[in-house]
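One protein chain is absent from this view; the other protein chains keep their places.
Think of it as A and B in the order they're written, each chain with its own count starting at 1.
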Amino acid sequence: MSEQTLKRVDLIFGEYSNEKYKVLATSLERTNEDILTDLLESGLRGRGGAGFPTAMKWKYAAEAPGDEKFVVCNADEGEPGTFKDREILYRVPRKVFSGMAICGRVIGAAKGYIYLRGEYKFMVPELKKELESYHEHIKELGLDFTIEIKMGSGAYICGEESALFESMEGGRGEPRNKPPYPTTSGFMKKPTVINNVETFVNVVMIMRLGPDQYKKLGTSDSRGSKVFSVSGDTPIPGIYELELGMPLDRFVDEFGDGDTKAVQVGGASGFCVPRKKFNDTVIGFEGVPTGGSMMIFNSSRSMYNVLHNYLEFFEEESCGQCTPCRVGCQQLLKGIVAVKKGEKKAVYLDQLMKLSESMKITAKCGLGQSVANSFSSIVNNFKEEMIY
Amino acid sequence: MVPTESNYINELVEIHGRSRTSLMPILQGVVALKNYISDQDMTEIANELDLSAAQVYGTATFYSFLDTIPRGEYVIRVCKTITCDMHGKRTIIQTMEDMLKIKVGETTPNKKFTLLETNCLGWCHEGPAMLINDTPYSGLTVEKVHDIISEYMNK
Partner (left out) sequence: MTKKINLTIDGIHVGVDEGATILEAASSLNIHIPSLCYHEDLCVAGNCRVCVVEQENSKNLPASCATPVAEGMVILTNSMKVRMARKHIVELLLSEHNADCTKCYKNGLCELQGLASQMLTGDHLFLDLVPDKKYTIDMFNTAIIKDDSRCIRCQRCVRTCEELQSVSALGVAHKGNKMKISTFFEHSLFEVVCTNCGQCVNRCPTGALIERNYIDQVWDAIYDPGKHVVVQTAPAVRVALGESLGMATGRIVTGKMVAALRRLGFDSVLDTDFTADLTIIEEGHELLTRLKKALVDKDPTVSLPMFTSCSPGWIKFIEHTFPDYLPNLSTCKSPQQMFGALAKTYYAQKRKLDPKNVVSVSIMPCTAKKFEANRPEMRSSGYKDVDFVLTTRELGIMIKQVGLDFEALPEEKFDSFMGSSTGAGVIFGSTGGVMEAALRTAYEIVTGREVPFEGLNILPVRGTEGEVREATIKIEKVKPEWGFLEGVELKCAVANGLAHAKTIMQNVRDGKANYHFIEVMACPGGCLGGGGQPIPTNKEIRTKRKAAIYQEDMGMPIRKSHENPEIVEIYKEFLEHPLGHKSHELLHTSYTPRKRY
């Protein structure tokens, strides 16, 4: 059915130059307008999952009034099933730093931060070494843009951008009300661009290839390639860079173990796609979006256990401030257990579906809003497993 | 500069500063040294940063790696997310519970090990995975866990 096929690409991890920081140097010779035009032209959308057009984000921050601005790299990769940011930071840190520096120049920021999840603390010595060399280069290039690492300490919600700022400011990672958005009021309430690790690398690749070349990858809604973290029931788990807009059935052919029952696209906050929908599901912003997590389940797995695991995760990792998320997650978890045990009739699942819909439209941030994704897609597609 | 045993709060404050943004690095620094943040440490930090102790407590208890109860010298955190679970997390935990003679959530009487579960560590392609303090171990099998824990026991 899908015309698109699965294409492996080598954009993110490929060595782009023998000379360190070459793309950064050439980019800095261009005007900010030129850079923004290229970004806009490339169609690049954020790689963290939400998919906001990167050029617009940068433009808003550049235009926002403020004497001090910041660039933040979101490396709080906590979505279950995702590990691509670790791999990117480990293998091509210079591309990340370069992307941040270009952003700093465009928006007028002199300070960049990498917010690294506490689980990746072991990477810090290597990253610091790389940063030393970056700072030497950037001095030579004549740009005032330093980068510092800030550590998380084990809180999934801090991947939410405003929660991340709260955490960097020494507080509890509780998401803020929006508006205002980070581009006008981010870290320290100053205009801030916050992008995912992979987004910054894409920027560098666009700078190197030019938007026309870059645009050839992917579909009109989902430009470029994407780094996927593949795990679960697959003979070849790992990190793969694939073109966006691929059909899920091709993906399953490639990565499944021949007995794939469902794929969870986008982690615990993403969608569960059952076998019968593989052939009309496209991975990308036009179909099922993902920050890169692809968890494959074969027919030996209980989807009830999968959902139970996700809900335990959300119940624990919700920041707890807003009612729908804090109490809703507890109710969904307790509810499926009650149905499974027969303490509640199967129709109670309908009640829970309505609740998850309310959570989706009333929760304060993306966490509470996205619990319904996995909940409704698993319950709808595997109802029998929830009951018997 | 590495903070010393006796005067570590002051030294951490000197390194990181007294603004609210310094709170996380200071708390992380205490955990790196002591494996947990005591009530006394928290009041001291609060006074240094002109915060209330309840605010410091609020921040610390938000983060699962900022323990506020005493932990062992080696804190083992086993990933409990679905893919690690599918690949034998329970056996791994059982193995360590048997070796250390403690249950999940407990600390050995000699204060050497604490065994905990944690959310996704980002090693889903190589599950089951765990952290011992900051060091990740993935692709765990019963044999591998035996070797790793034995090595730590002899440390």
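The definition used in the following text is that contacts are C-beta pairs under 8 Å (C-beta built on N, C-alpha and C of every residue); 3 or more make two chains touch, one makes a residue touch a chain.
Remember, it's a predicted structure, so these values are computed and weren't measured experimentally.
Asker: Would you mind spotting which of B:8, B:62 or B:123 touches the chain that isn't drawn?
Answerer: Of these options, the touching residue for the absent chain is B:62.
Asker: Can you say which of A:75, A:88, A:155 or A:242 touches the chain missing from this structure?
Answerer: Among A:75, A:88, A:155 or A:242, only A:155 touches the chain that is not shown.
Asker: For the chain left off this view, which of A:102, A:168, A:227 or A:322 is in contact with it?
Answerer: The missing chain is touched by A:322.
Asker: Given the full complex, what residues of chain A touch the hidden partner chain?
Answerer: Contacting residues on chain A, toward the hidden partner: 155, 157, 172-174, 177, 179, 314-324, 326-331, 334-335, 338, 344, 351, 354-355, 358, 360-364, 369.
Asker: Would you write out the residues of chain B that touch the absent chain, in ascending order?
Answerer: 39, 42-43, 46-47, 51-58, 61-62, 68
Operating definition for what follows: only the chains that are shown with their structure count from here on.
Asker: Can you compute the centre-to-centre distance for chain A and chain B, using the mean CA position of each chain? Integer Å is fine.
Answerer: The mean C-alpha positions of chain A and chain B differ by 26 Å.
Asker: Contact residues on chain A for chain B in the complex?
Answerer: Per the stated touch rule, the residues are 77-83, 86, 117-122, 150-156, 167-173, 188, 229-233, 237-239, 293, 295, 301, 305-306, 309-310, 313, 316-317, 319.
Asker: Please give the residue numbers of chain B that touch chain A in the complex, ascending.
Answerer: Chain B residues touching chain A: 19-25, 27-28, 31, 58-59, 62-66, 80-83, 85-86, 118-127, 131, 134-136.
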